[in-house]
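This is the structure, below, for whatever I ask next.
Yeah, one chain of the complex is gone here, protein chain that is, but the others are all in their spots.
Order of writing sets the chain letters: A and B. Residues in each chain are counted from 1.
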Amino acid sequence: MPLSEVYIGEQYRDSGWFGVFMTLLVAAFVLVNIRRARGGKDLYIRRIAGLNAIDEAIGRATEMGKPVLMVPGLSDTINAIAVQAVNIFAYVSRIAARFANPILLCCYNAAVYTYAQETIRDVYQSEGVADRYDPDSVRFVSDRQFAFAAGVSGLILREQTAATFFLGEFYAESLIFAETANSIGAIQVASSTETTQTPFFIAACDYVLIGDEFYAASAYLTRQPVLVGSLVGQDWSKLMIILMIVFGTILNTFEIQGKTTSERTKGVWSQIPERNKKQSDTFMSQLFKPQLEKVKVERPIDPNYVPEGEAAK
Amino acid sequence: MRITAGVIATIGLYSVLWKENKFYRFFEHVFLGLAAGWTMVALWTETLKANWWDKMVGTPAETGAAATNGMFAYALLIPFGLMGYFVFSKKHNWISRIPIGIILGLWSGQQVQVWWNTYGPQIDATLKPILPTTWDSLIVPSTNGLTPEQLSQVQSQIYFSQAVNNFLFTLTVVSVLSYFLFSFEVKSKAVKGINTMGRYLLMIGFGAIFGSTVMMRFTLLIDRMHFIWIEWLRDGVFPMISGR
Partner (left out) sequence: MKGNLGEKLQSLPKPILYLILILATSIPLFFPTEVPNEPVESTKDFYATLMALPEGSKVLLMSDWTGSTRGESKGAFRSIFKILIRRKAKVAIYSAADPQAPRVAQDAINELNMERKRKNLPTFDRWNDWVNIGYFPNAEAAINGIANDLKGAFGGRKDFPPNSPPRDVFQSPVLQGVTKVEDFPLMLVITASKTSNFAVERVSGRTPLAFAVTGVMVPETQVFYQSKQIVGYCGGLKGVYDLEQLMESGVNFPDKATAKIKSDKLGTIEGFPDPDNKGQGTRYYPTLHYALALMIIMIILGNVGMFLAKRGDKS
C-alpha cells in the first residue's frame, strides 16, 4: 500500500514552531496584563491628542443644536475594527445623551448595524434617558461602497452635522466623506485602519488617530480592565519585536562578515564550496524560516479511493 | 450605442463639479438603483444558491456531472440567520447578539492564525546588516562587462551605501514602532527624540502614499477622458457621421 507524507498541524506548516511560539507568547502577554488590570493595578496609558478632541467636538455640536454623525467604517463582516469603532461611539453617544444632543450612526453592514443598534440603545438606557433614544438614529445605508458614500454625504449636507466621526475601515470613499463634512465646516475626528487612507484624513480632518492609536482609544476612554490589559499586552509585544529587531540586526551584521561552506534548505544541511555568507544563512533567518522536517507522520492511502465528484469522469 | 450611454452617464456624474444639479442627481439615482438591484440578484445566485441552497438540496445529474447528495444539516443554519432579525424586537433583541457573537469569534480566531504568517517574514526581512562587509568601494560598483563569477562576488558583498540604507531602514522601523507604545511613560530625552522622529518619518511615508494615490486618481480621470474623446468621439461618432 502506498504511503503519503502528512505534516502535523498543516495550518501552521507555513509558520513553523517559532511562529506558533511567538503567537502564544503574544496571547500570554495580553492575558497576563488583563489579569493585572483586573487585580486593580492602575496601568499607565499616555495621553492621545485626538481623543481630547472628542469632548470638544460634541460640546460644539450641543452649542449649535446640530447632530453628531458617526460612521464605524466599511467592514465587510463584523470584526474587531467595527466593534472597536462602535465602542468609541458608545462613549460619544453617552455624552450626547446627557446633553440631549441628536446623533446619527450610519452602517455599511447588516451585522454591524445590529450590533450598533444594541450598543447605542444600552447607552441611553444606562444613562436613564431611554425615552430620548430614537431608533432611527442608527441607520443602515447601503452595502455598496459608493452608494454608501453618496448616501452618507447626502445626510451630512441635509442635516448640516456639527461634528463627524469617521473611525474604522475606510477606503477610497474616505476623501468624499471628509471633503463633504469639511465643506459645511463640521469638526472632524477620523481614523482609518487602512494606512493608505490615513493621509487623506490628515489632509481634510481636524483630528486624526494614526494607526494603533485607534485601538488604544477605547481603552483610554473607558478604562475597562479587559481593554486596558490588552493594550498593555500589545505594548509588551511591540517592545519584544523592537528588541528582537535590534538584537537580530546586530547579530546579523556580525554574522554576515564571515564565510560559509554549508547551506541549509528545508531543514537539510548540505556541503557547498566556500562563499560569502548571505542573509538566509544567518541564525535569525534560519529561526524565522519554517523547517519542514519537524513533525511528520506517514499515513496509508487506499488506492481504490475516488474523490467525491470525480466518479463520473 | 452602449458607449454613448456610458459617455452621457460620465458627463452626468462629472457635472457635479460645476454645481449640484438635477442631471447629476438623476444619474446618481440610476447608479444607486443599479447597484442595489445587482446586489439583490448576486446575493442569491452567487452566495445563497451556490454556498447554501445547492448544498442543502443537492444537484441533479447533468451531462457528465454526477448528482450530489443534499445535506439537510444546512437547514439548521436558517434559525441562526433569522436570529439577526430580532434586533427589531424591543423585548427579545438580545437574541440578535448570538449570530454576531459567532461571526466575531470566527473572525478573531482567524486573525490569530494568520498573524505570524503575515508579519513573521516581514520582521525577518527587517534584520539587515548595518555594517559593510567590504571597503573596496563605497558604492556598489558598476557591473557592466563582468563575468558571472565576478558578478555574484559583487552581489554577495554589502557595500557602504547599502549599509547606510539598511541602517536608515532599521532606524525607521524601530522609531515608528516606538511611537506606537502607549503604556510606557517616557522620561529620557533620547527616547522622546526617537518617538518624535518616528512621527516625522510616518508623515513622510504618508506623503508618499498621498502622492501615489493622487497619481492613481489622475489615471482614472485620464481613462474617462480617453473613453469620451477617443473611444466614443473619434472611433465611434466621427466615422459614423463621415459615413465610413
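Following the convention adopted for this analysis, contacts are C-beta pairs under 8 Å (C-beta built on N, C-alpha and C of every residue); 3 or more make two chains touch, one makes a residue touch a chain.
If you're wondering where the values come from, they're calculated on a predicted model, not measured in any experiment.
Student: Using the touch definition up top, pick the residue from B:Ile8, B:Val30, B:Ala50 or B:Met203 that touches the left-out chain.
Tutor: B:Ala50
Student: Out of B:Phe80, B:Trp94, B:Phe218 or B:Phe238, point to the residue that touches the absent chain in the complete complex.
Tutor: Per the contact definition at the top, the residue touching the missing chain is B:Phe218.
Student: Determine which one of B:Thr59, B:Ser137 or B:Asn195 touches the chain that has been left out.
Tutor: Considering all chains, including the one not shown, the answer is B:Thr59.
Student: In the whole complex, what residues of subunit A lie against the chain that is missing from view?
Tutor: On the side of subunit A, residues 10-11, 13-14, 76-77, 146, 171-172, 194-196, 290, 307-310, 313 touch the unshown chain.
Student: Please give every residue of subunit B in contact with the chain that is not shown.
Tutor: Residues in contact with the chain left out: 17-18, 38-39, 42, 46-47, 50-51, 54-55, 59, 62-65, 68, 106-107, 110, 114, 117-118, 121-122, 124-125, 143, 151, 155, 205, 208-209, 212-216, 218-226, 228-230, 234.
Criterion: only the chains that are shown with their structure count from here on.
Student: Quick check: in the complex, which residue numbers of subunit B touch subunit A?
Tutor: So the residues of subunit B touching subunit A come out as 28, 31-32, 35-36, 39, 64-66, 68, 84, 87, 93, 96-97, 99-100, 103-104, 107-108, 111-113, 115-117, 120-121, 123-124, 126-131, 133, 153, 156-158, 170, 173-174, 177-178, 180-186, 202, 206-207, 209-210, 213.
Student: Spell out the part of subunit A that touches subunit B in their complex, as residue ranges.
Tutor: 11-12, 14-15, 18-20, 22-23, 26-27, 43-46, 48, 77-80, 83, 110-111, 113-115, 117-118, 121, 142-144, 146-147, 150-151, 195-196, 198-200, 202-203, 210-213, 216, 220, 231-232, 235, 238-239, 241-242, 244-246, 248-249, 251-254, 256-257, 275-276, 278-279, 282, 284-285, 288-289, 308-309, 311-312
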